[in-house]
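Here the complex is missing one protein chain, while the rest keep their positions.
Per-chain numbering from 1; labels A, B and C assigned in written order.
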Amino acid sequence: MREYTTSIEVRFADLDLYGHVNGVAYFTFMETARVKLFSAPFRELTRQGVFLVVARAECSYAQPILPGDSVLVTISVSRIGGSSFELSYRLHDGAGKEYAVASTTMVCFDNTAKRPVPIPEQLSQLLHDEDSV
Amino acid sequence: MREYTTSIEVRFADLDLYGHVNGVAYFTFMETARVKLFSAPFRELTRQGVFLVVARAECSYAQPILPGDSVLVTISVSRIGGSSFELSYRLHDGAGKEYAVASTTMVCFDNTAKRPVPIPEQLSQLLHDEDSV
Amino acid sequence: MREYTTSIEVRFADLDLYGHVNGVAYFTFMETARVKLFSAPFRELTRQGVFLVVARAECSYAQPILPGDSVLVTISVSRIGGSSFELSYRLHDGAGKEYAVASTTMVCFDNTAKRPVPIPEQLSQLLHDEDSV
Partner (left out) sequence: MREYTTSIEVRFADLDLYGHVNGVAYFTFMETARVKLFSAPFRELTRQGVFLVVARAECSYAQPILPGDSVLVTISVSRIGGSSFELSYRLHDGAGKEYAVASTTMVCFDNTAKRPVPIPEQLSQLLHDEDSV
């Protein structure tokens, strides 16, 4: 399965009073990486009135992220269903240290009809195509 | 000048690695208080295509906010101009301890014409009227 | 199982460009509620060098939280293990509308020895005792 990796710039404001990156910020890192990956198709889908909604999010923490640590997010498509798909995430330093593994279930949602719709052809191709992202 | 006071719920995520509320969060506290104060007229103005935009924000820090501290925000209207007005803020504990004093300059902005407009009559009355907020 | 419910003050800054509370903020709401629930024993444990670490977090989203919505977080202890326990969360409006259900796995971690330790007696009693929280 094709993987996409992007780096995340950790901010001082991401640190909590333990001196670690707050666990909630990991979800912001995943969102930031996801928006980078899908920005072009997201914009096109939004124009069509189809939103990509997070239906479920999950993260297993392995090691704390400390000030000065490099943070990379690697995303892969781990499941493709009718109107939903699952993305898997690995937060790591690019040199063997893994901070967390995580996943989000994404649903294609027609914002006018207010209900899930089948994954549009264009996005489906993108999710299946190993080279197009 | 009439004052409006509201309490703010400090979150664990507002603390930084020094164990204090991060200075940036003070601006979020002011925004939260301001939105509470002006929610009704804001909604009405937005419907008319007029946005209240922050043109300038300023905060002088006096004492750190620690975990467990009560935080109140007291707002007053400190200046009313043609298309702008200034709000003054006091962040304190309600018992004599002052965390910060601050101000924001607000501009009435026509989002269609993309330029400042005179303060709408309705908002002007609200800003001058000591009892209507 | 005893439940603990607290309200969360939604901030303007929690909203994203869809006009909904951003999904990541739900985890901040859970953290805020959890810190309120466990503030006294947390402080005592921290003094003993034992940290309560989130090892896993998970949230299933049901309905968006919109500006003006009331948000309550109801927490219950759903599993107690040797050195870990699980908290379950319900985010709702207190009047039948459910925004999300979620859970976090908490681990007792000796910050000096850098390894998990059995749940301290004091916390264990609290988790089992239906009336002491």
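Throughout what follows, contacts are C-beta pairs under 8 Å (C-beta built on N, C-alpha and C of every residue); 3 or more make two chains touch, one makes a residue touch a chain.
This is a predicted model, so every value here is computed, not measured.
Student: Out of C:3, C:16, C:98 or C:129, which touches the unshown chain?
Tutor: Reading the full complex, the residue touching the unseen chain is C:16.
Student: Name every residue on subunit C in touch with the hidden partner chain.
Tutor: Subunit C touches the chain not shown through residues 12-13, 15-19, 22, 24, 67.
Student: In the full complex, which residues of subunit A touch the absent chain?
Tutor: Touching the chain left out of view, subunit A contributes residues 8-9, 11-13, 28, 31-32, 35, 39, 68.
Student: For the chain that got dropped from the picture, name the residues of subunit B it touches.
Tutor: 18, 23-24, 27-28, 31, 51, 53-61
Convention: only the chains that are shown with their structure count from here on.
Student: From the C-alpha centres, identify the chain that is farthest from subunit B.
Tutor: A
Student: Give, as an integer number of Å, the spacing between the C-alpha centres of subunit C and subunit A.
Tutor: 23
Student: Just curious, how far off is subunit C from subunit B if you go by their C-alpha centres, in Å?
Tutor: One centre to the other, that is 30 Å.
Student: Please list all residues of subunit B that touch 2 or more other chains.
Tutor: 12-13
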